[in-house]
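All protein chains of the complex are present and in place, except for one that has been dropped.
Chain lettering (A and B) follows the sequence in which the chains are written, and residue indices restart at 1 in each chain.
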Amino acid sequence: MTLALEKIVKAFKKDVVLDGVSLSVGRGETLVLFGPSGAGKTVLLRLIAGVIEPDAGTIMIKGRDMEGVEPEDRGIGMAFQNFALFPHMDATENIAAPLTARNMNKTAITETVGKIARMLKIDHVLHHKPKELSNGQKQRTALARALAGEPDILLLDDPLRNVDAKLRFEMRLELPRLLKDQNATVIYVTQDYKEAMALGDRIAVMNARGIEQTGTPEEIYLTPANIEIARLFGDPVINLLDVSPVQVEGGVFITLSGVPVNIDAGYSDMVGRDCIIGIRPEAIRFVEEGSAEAIPLTIEAETPLNEKTVTLGLTQNGREIMVSRPAGTPGPSQGTGYIVIDANHIHLFDRATGKRIVPVKTQAAGSQGVAP
Amino acid sequence: MNTISPFETVLRGIAITLVILFFMFPIFWIVLMSFQTNATILQVPPSIFFEPTLQNYRGLITGQLVTDTSSLEIRFMSNLFNSLFLSTASVAVGLMLGVPAAYAFARLKFRGSEDIAFTLLSFRFAPPLLVLLPLTIYFQQLGLANTYGGLIWVYQLIVLPLILWIVRGYFEDIPADIEYAYRIAGHRWWTTFRKIALPLAGPGIAAAALLAFIFAWNNFVFALVLASADKQPVTVGALAFITASGVQYGQIAAGIILSIAPTFALALYAQRYLVEGLSLGAVKG
Partner (left out) sequence: MTVLLKLSGVDKFYGPVNKGVHAVQNINMDVMKGEIIALLGSSGCGKTSTLRMIAGFEETSRGTITLAGREVQALPPVRRNVAMAFEGYSLYPTVTVGENIAFALKAARLPTAEVEAKVREVTEMLEITDILDRYPTSVSGGQQQRASLARALIRDADLHLLDEPMGQLEPQLRTLLRGRIKHYIKERGLTAILVTHDQTEANALADRIAVMEGGVLQQFATPQTIKEAPANLFTGTFVGEPPMNVFAAEASDRDGQLQLDLGDGLHLTYAADAFAPDVRATLLARKQIMLGVRPYAVHRDTHGARAQVIANQWLGDQSHIAATFAQGTIVLVEHDRADVAVGDAIHVRLAPEDLHVFDKDTGTALSHGAQMA
């Protein structure tokens, strides 16, 4: 483990921000800390960087306890959300900051800065002061500064937050390669689930209670631990409907608009219990009227969304359902549509706890329980 | 809507002229007085047409004050030097002590830091005379009375809180992230203070120094009580112009002009720098 956090506690006055957070990140791994603002993600980064001290718990970097170790001695690079460039220094001096700290000679500095600047396509603005740089250039300069010292651990605090959509997309595609080339261990903080899924080898989902789930993007998206996490990933947001599964001959069913939908038989333990069903908008398909198990839907509005078409519809009981399909594929834009639900992509949550119900494997033996 | 009509331009011009006239008139009048003899100053009605004379300035610079009835020795030039030396030295000492302290108060939130900072500021609330009496006794016992060192020390009462509070605000305005970034890049805190905090707070430090200089320069009570003739600044020395044979308005005016000249020049010079400093306040982002 390059980085290991053990039961970190941090409070500001009476406000407990982190209450026993543990986390470990392996060498060369990119871990995304994802969560809404106020979850303490930035505080966690600052603790690792050493600019603030934890109230309790240990931070180990490469097996060494960081207690009492100054930020400059931790071998860390960090890019800040607001860039935090030195306003009185030009881009070169900014990027060179980790190099001057090591008393590197001038030619070596120029060479290293030039190399990084070319990689990040800012070599033409190296003599500009931060205020003469565009937002995108500032962001790249901040990134270059974090990378220049070839740190063991790279902390990126929502670095794409303050750049425009186009640049954000471009950097999202570019960053993974850049980070792999550095071979650094990366902790990346973001509030954008797409960034989290695109960049993370693993994602740690954090909220005010701490880290709620850690896993690969697939695990988080396909098996969210609870309703809250299911809602945080995916756009449009997952459809959530109150249901109570019933056992009918042939399997376990839920009822939508009077139409029974067959769900995994492994959910049989939940029969008669209050549940919430989560259906991703892309797991719903429009079909022809009269198709088997088709659920009628009154179409309210159609809103295109990045190569998808999102349809907002009402069930017969007036419940809202969003359906997402690839742009250009057929679907009704008004009147009544008919949908079928892909039963393999249904999540069942316990209405009382919000936890996801893991279906019991019907073939193999296994105990029913909630996701970790 | 976005263009200004000529009528509006004229109105604005008149308004601005009125304001300037109101504030500038006393200074203008003093300048005129400094080139007049007491006789022309006191004539009724006053006139802005007169035969200018340099006798007031000559008197101040040579130290020979010639009045209608007598001639008097004054030490205006040595007073001026005293003012300059005391103010400059006080500000220098104030900066050396105050800037690091301001940084500490801005960045380190230790127990009671707010109380200590406030206590320091509260020195400015107390009437100077209140602290002056006990101080005089101490100073006499310690042998500090009537020394430059002693005066500079007492002047810290004026200078230090000012520098501390203004500079602290400027340090607080520098986003902590900028300093963190420099630390994380591998620099010690002392280097960070010198290379990041000091340059970025530079305009604020300059503004505080200027203000402190002016306050020190204008101080009267401390010097009146604690300094004898050879250490007196101009503010106290000016008392000499009130002679037995009357108030020497012409010399007072010339003395004022000479004594405000340094601060005025300093302010003019620093103005450009201060404005730049205010706009550089946009360090965030």
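The rule we apply is simple: a residue touches a chain if its C-beta (ideal position, glycine included) is under 8 Å from a C-beta of that chain, and two chains touch if they have at least 3 such contacts.
Please read all numbers here as calculations on a predicted model, not as lab measurements.
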Contact with the hidden chain (one of A:Met322, A:Ile339 or A:Val358): A:Met322
Given A:Asp235, A:Asp269 or A:Asp350, the one touching the chain that is not displayed: A:Asp235
Residue among A:Tyr221, A:Tyr267 or A:Phe286 that touches the chain left out of view: A:Tyr221
Residues of chain A (touch criterion as defined above) contacting the omitted chain: 164-166, 169, 172-174, 176-177, 180, 191-194, 197-199, 217-218, 221, 231-237, 280-282, 300-308, 310-312, 320, 322, 324, 326-328
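The rule we apply is simple: only the chains that are shown with their structure count from here on.
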In the complex, chain A residues that touch chain B: 46, 49-51, 70-72, 74, 76-78, 80, 82-88, 97-98, 100-102, 131, 138, 145, 149, 162
Footprint of chain A on chain B - complex, ascending: 175-178, 180-189, 191, 196, 199-200, 280, 282-285
